[in-house]
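Complex shown without one protein chain; remaining protein chains in place.
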């Protein structure tokens, strides 16, 4: 493994999930990361990603350096050829080459701006890191994907040992405009497994065909939930009417009553979760969300190990 | 030792002080914290606490992760059952369970809001950490206590080897509204030793009876300072008229002249200190304040060692 930014870079996703499970079984780890340095670059705040990745790196003996790139203090220029006499202080080209000179491996967290679909779906920021870095890149979430989350999610599902589980990815309400990254990424990973995946969302919330090709889609949440083993809830804003949040007539909150439609299904969410908006307290308190979060550490460790061993 | 949030969790406070003194005598330490991870969570900025605790952890080989919870970037919901469609993004219940999944031990720094006495004295934030954490909690100061400071203070007093020292805790002026935590905590620790403690403050600045029960109180600072071996100065806002700062007619600043009333008494303060407001330069420059600050490191190390060894 060189970079880790989407499932496409993973030769065998199911084998990788198995590796995560193996790591979780152990409590002491070979210090394969010793004398290796990981730089974690955040373009926005992070709790889970920051802590789980740092912990994973520490588990294998890596040194970790953290950089928050705050728009207020360090403005980055992304366009080539610009005369930089305005507010941007450093070109991404220079920043990335410099940072990669000080570490053996780089983790990068970026977000969709939800204003320009073309730029987001071209991964404007992440692609510059991939272009200019002299060391491998791990995505800690990008404009349109969140592969470490997806790997942790697949691990959580695998832990149930259900053969051909019925998995439903359901849109849920949220007061803010959110990216499509978690949903996109979950879809492109889950299709690599033996799960039967169904996607349900209100009209107007179709995801990019790039990620939904071949996946059954329903606009009827209740029907979709029937017999589900896993209900993965996530909000996202519109792809077609990019970044907008068209009004939704029906109530898409996940409640205990809706969960009863499933096959004693388990509720999943990537966190942070707005309680009683995305799902009710009762649903969340009987869910897999903490297991998913904990698996973020093991997932990150598997990826770090694989990349470090290939250095 | 499991949690460390008040003197009540310490079986033998004097023995713990002796352990701190022993640690201070050594320069190399057994790496009892190796492969253990400490998360330090700050709800407000910190210099001494952050650096001393991190140094203590490094002394015994622990990995340290730091998180600043800035109200502007990560709003936490504390109420149960809320429909989280407003500004709060994550429930304290979820945040704490997640964080405690990524570490072996957690340090938490919170502050009194000084608006709702009931919430502060119930330790609204710290109590949620204690409720939801799956790992031991160390208080790095809470709404109404600051046990690591108190332990460092007792160690500083113990270093003088004075039998039954006369200790005066004196209210002093300050331009801001401050919590009662340091004063409360000092009182509940000092009564565990052989010291003779006296409390002096202007009328209107009575502390909670929970902490002053059985302690002689005087509203005459000069009288109280007579024959004191240690003068511990600290400002706090009113408990009865909660969070308010009623005007004080007399001058409560600690000056060299006032120190002369004591028994060659030593001046103590937890820092940061506003010079020539709380006490004069001369008093501070001939005080124990740096010794107290340095003892924060040794105190934190003793507590970390005890908790790590009990894991």
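The first chain written gets the first letter, and so on, giving A and B; residue counts start at 1 in each chain.
As a convention for this text, a residue touches a chain if its C-beta (ideal position, glycine included) is under 8 Å from a C-beta of that chain, and two chains touch if they have at least 3 such contacts.
Model, not experiment: these values are computed from the prediction.
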Please identify which residue in A:12, A:26, A:44 or A:89 touches the non-displayed chain. A:89
Touch assignment to the omitted chain, from B:3, B:18, B:58 or B:82, lands on B:58
Which candidate, B:81, B:175 or B:214, sits in contact with the chain we can't see? B:175
Could you pull out which residues of chain A are in touch with the chain that's been left out? 35, 37, 39, 63, 65, 67, 70, 73-74, 77, 80-86, 88-91, 94-95, 97-99, 101-103
Those residues of chain B that touch the unshown chain are 28, 45, 47-48, 50-52, 54-55, 58, 175, 271-277, 281, 284, 289-290, 293-294, 297
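The rule is short, and it goes like this: only the chains that are shown with their structure count from here on.
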Rotation angle for the CA superposition of chain A on chain B, to the nearest 5°? 120
Per the C-alpha centroid definition, the whole-Å distance linking chain A and chain B comes out as 40
